[in-house]
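Heads up, this is only part of the complex; the chains shown haven't been moved.
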């Protein structure tokens, strides 16, 4: 088996379309956002990626059947300049080599289709809960940074972006495209649809495409209930036990 | 050395035969079951698989000699529609890449021989002992799921199946075959012939093939004695020591 097997169903030629990528990671911020895009728009699966460097397992789906891990590239045809691609996957590859190779394959295919800009959606871990999550941003050029800040993103000034969210835009730059990463502020403790919603709302402005996030809003409200319960439990145990610190720290669950 | 070296002794053409796979894993549930099939039927070794991605060691056999780790594919010729293959190995490969490549090679060979359905036998870890282990199931199509439930399996609704037990049926689906995994309920603490027996009994109904499991029954009774001893020891230490929990937890030994 080759490192990455790419199965192409269709090569949509769409000069100037953007590629939006969301992968499993902290808080599932990027994955939830990408899945939301795929289900909210009339999307068509145009390529799939399998690899011996994905985790060696199959996941049981809600209907009881199983699938090996796979990456999927979708295309959403829109009016002129408003078409876009979405890339998501069941998992990130298990090795650096796998992450580089998959990023390379996806960016290569996107470039062939005429993509000029790549956006990755990710999580910015803070360790504490926020009702109005900020969106941080980073990009491969000053022009991209300006575009992000004009639309409300807070620029990262240091640190790094690990995994494919970073590599995909790094690869974009190496191949002459532009890239940016939008990172939604999240605690890191729960699957965080609120952070996904915040990220998509900013993306919506950046690429000038209306995105209906009402379903994510419902999920975010469920998250909020979980957080309230965690906080109440922490409150109780703080009262019951000798106080050893000022912060309440629910257990890390995601 | 190539990643997987396949040495073929014979290519039995057997349209519609099934392939049953059992590999070392938790409780040795699948491995015991596969070895039982090989020794209970008139089986013939038709292919062997070696790989630099197997664990780097040799095992000392009962007669004192050694062998490097290897995968073996056996064929049992039966009446029309009742022939089957058994795949087992001394170990699972040490890397995801190895697991994918070995699964790929075995499914490819099976397909060439006319196999249409692949069953993997595995363990479903519960952490507690059961006298009448349930068998859980998952599959690659609704038809397979129906076949499993009709014969008494409990469907998995979420989670995943890791290692080659999952990949072999995932690969089956990718190559146009059907696959199912039967997982015997087991504590995870001991080599569990009782779980193997339960899995083979359900498999027997699913593929319509009588399987004599009396030898596994003997082994299962030995397991039962070990479990009773572990429980008695846990009982004693619970009496002797200050009680810190309601559960009795024998040490994890497998």
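As written, the chains take the letters A and B, and residue 1 is the first residue of each chain.
By our rule, contacts are C-beta pairs under 8 Å (C-beta built on N, C-alpha and C of every residue); 3 or more make two chains touch, one makes a residue touch a chain.
Nothing here was measured: the structure is a model prediction, and the numbers come from that model.
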| item | value |
| --- | --- |
| Subunit count for the whole complex, all chains sharing one sequence, 2 displayed | 4 |
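Everything below uses one rule, namely that only the chains that are shown with their structure count from here on.
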| item | value |
| --- | --- |
| Turn needed to bring chain A onto chain B - CA fit, degrees, nearest 5 | 90 |
| Chain centre separation in whole Å, for chain B relative to chain A (CA means) | 37 |
| In the complex, chain A residues that touch chain B | 1, 50-60, 62-68, 94-95 |
| Interfacial residue positions of chain B with respect to chain A in the complex | 96-97, 99-101, 104, 138-142, 144-145, 155-164, 166-167, 169-171, 173-174, 179, 181 |
